[in-house]
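Shown here: the complex without one of its protein chains, the others still in place.
Let's turn to chain A:
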Amino acid sequence: MELYEGGCELKLLETLAGHSDRVWSLAWNPATVAAGTPLVFASCSGDKTVRIWENTPSHSASWTCKAVLEDTHTRTVRSCAWSPSGKLLATASFDATTAIWENVGGDYECVSTLEGHENEVKSVSWNASGTLLATCGRDKSVWIWEVQPGNEFECVSVLQGHTQDVKMVQWHPSTDVLFSCSYDNTIKVWAGDDDDWQCVQTLGEPNSGHSSTVWALSFNAGGDKMVTCSDDLTLKIWETDNIQMHSGDGYAPWRHLCTLTGYHDRSIFSVHWSSEDIIASGAADDAIRFFVENRDGLVDGPTYKLLLKKEKAHDMDINSIQWSPGEKRLLASASDDGTIKIWELASLCMENGH
């Protein structure tokens, strides 16, 4: 389905209330993609809880809160991530722990608690095969954990290198290379195996990097491009050599491709690259923006253009925006206003001749 310039609209499908404090983050369960099975996502909040939301496609697309994961974290839950199988949910909290939850017949049980960070844990991410977990936090470190049988997690590496608070970690979609972004304005790339991990690249101002805190990063489906968003009001697109990446070495250097500047007025907290190459951003000006590659006259390589801007998508800052897995152009946004909104990006125009 083609997108036509100026011919798209963002339709609000539903507004979900329930959390009693700001919603920091949300994550779609990757396993619920088969036709007929419900779409599920988790949200986490300053109210110290995690909520699981479900939608059965056959019933008028109405979302219900299926579970509230509470009485475990003692402070804000900042981030959550499902394992690739969709069976486990990891939640990262300001209480310095990361909890692992398992869905046991509809009830979510906390099956493990990962301790070690000195203070607030800010982000958690599973690798593509579900064998490794990464966490990061204000103590400036990135931790790598190995997933073992019986829901055991062993810390295999504590990575120092960032000089400030680490805001997010994200594994590459197809290789075991870890990316982190920080209050120190840089993005770091970590590679290795077993317990021997190193920082193999730092993307900072000398590499056309950001000039303020980098809040989030997201990869395209192929894993050869990445977008980062920052307090410096820009999005930056980076690319790598795919062939070299999948060869024996497993790691290839990243380089700056382009910077999207002038589109955002306040900090950009979240960015997500869809499977159809639409980049969605959520910012502190309450707006959602969509960017696509600009195919009109290639100059020195690809550039990107604004497809659509939805002002006042929420009443307050947007902290997280995530495309759903599956075919429909559904996405969810989470805000300081305590709500989650479900949207559909729809084409307005019909193709000529239809």
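A few notes on this one:
FYI, a residue touches a chain if its C-beta (ideal position, glycine included) is under 8 Å from a C-beta of that chain, and two chains touch if they have at least 3 such contacts; residues count from 1.
The working rule: contacts and distances are computed from a predicted model.
The subunit not displayed here is recorded in UniProt as "MIP18 family-like domain-containing protein", chosen from "Molybdopterin synthase catalytic subunit", "Glycine cleavage system H protein", "Glutathione S-transferase" or "MIP18 family-like domain-containing protein". In the complete complex, the residue from A:E54, A:E102 or A:D165 that touches the missing chain is A:D165. Touch with the chain that is not drawn comes from one residue among A:E14, A:E54, A:E120 or A:E146, which is A:E120.
Along chain A, the points of touch with the absent chain fall at residues 22, 46, 75-76, 78, 94, 119-120, 122, 138, 165, 167, 183, 212-213, 231, 266-267, 284-285, 315-317, 336-337.
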